[in-house]
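With one protein chain withheld, the remaining protein chains of the complex are depicted in position.
Residue numbering begins at 1 within each chain, and the chains themselves are lettered A and B in the order written.
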Amino acid sequence: MPRIEARLTELGVTLPTPPAPVASYVPFTIVGALVHVSGQVSMDGAGGAKGRVGAGLSLEDGQAAARICGLNLIAQVKAACGGDLDRVRRVVKLNGFVNVTPDFDAIPAVVNGCSNLMVDVFGDIGRHARSAVGVANLPLGFAVEVDGVFEIA
Amino acid sequence: MPRIEARLTELGVTLPTPPAPVASYVPFTIVGALVHVSGQVSMDGAGGAKGRVGAGLSLEDGQAAARICGLNLIAQVKAACGGDLDRVRRVVKLNGFVNVTPDFDAIPAVVNGCSNLMVDVFGDIGRHARSAVGVANLPLGFAVEVDGVFEIA
Partner (left out) sequence: MPRIEARLTELGVTLPTPPAPVASYVPFTIVGALVHVSGQVSMDGAGGAKGRVGAGLSLEDGQAAARICGLNLIAQVKAACGGDLDRVRRVVKLNGFVNVTPDFDAIPAVVNGCSNLMVDVFGDIGRHARSAVGVANLPLGFAVEVDGVFEIA
């Protein structure tokens, strides 16, 4: 079994079907060795996490939402790799946007829900540069959105 | 006539003069085959679209504002290509920021005003990865800002 797929199994992680964009763009583009993945919101088969962290959603809810974004990112990268996640060379950069109330500032802790997943799944090559900011709202009211740049072989 | 210029004519699109930055930076940088274009706000010769989508501005106003950002992006890319838009190989990634009230969440529909223009003008190579978020405010109160990465020959 491929290495990263084995790791996903070990972690008990089932990747979602890569979500279709909710608008007129594509899930990812590839230029040279770099994959640019569109912003993935905290949407899953059960609906996912909507709302604002600091109001209806707790820190833990936000972290779980960020993890959903991470699963969607990995699912998109898998598609970009033609199904072979062992082609991933590096998680280069993640940009995390958290739907917050103006008084909620534990934004890094929220986005860790996504960052930790990357390290759990990919190990050292999952360690990435990152930005994390709190925004006024996100598409369709989802709680978290994360986009990313990945290097692949 | 060059292909993309012919398409602009067909669409009835007149590109603006590439707007000058409103601060101490440059409109674009080129590294290898990639052009990084600075955030383009919804500013045009008539002033452009200022305000907040969900308050003074409707969804349609927001879409029109995003289209202005798209025109400005294409004008900058044209300058980066020395005037020859046929050198564009791919619209790689767009980041759309919408000035919203906290309760407005039709953010993807707003940014489509820019994304649809890219596909209208460039066809298949205009299909891009994208992020779209709602923010608390934008430079000088403009309604939309979009930056982008383009691959050129």
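Here is the rule we go by: contacts are C-beta pairs under 8 Å (C-beta built on N, C-alpha and C of every residue); 3 or more make two chains touch, one makes a residue touch a chain.
Note that the structure is a prediction, hence the values are computed from the model and not measured.
Among A:29, A:42, A:72 or A:112, the one in contact with the hidden chain is A:112. In the full complex, chain B makes contact with the omitted chain through residues 21-29, 31-32, 36-39, 52, 95, 97, 102, 135-141, 145, 147.
Summarising the interface, chain A meets the missing chain with residues 33-34, 90-95, 100-109, 111-112, 115-116, 119, 127-136, 149, 151.
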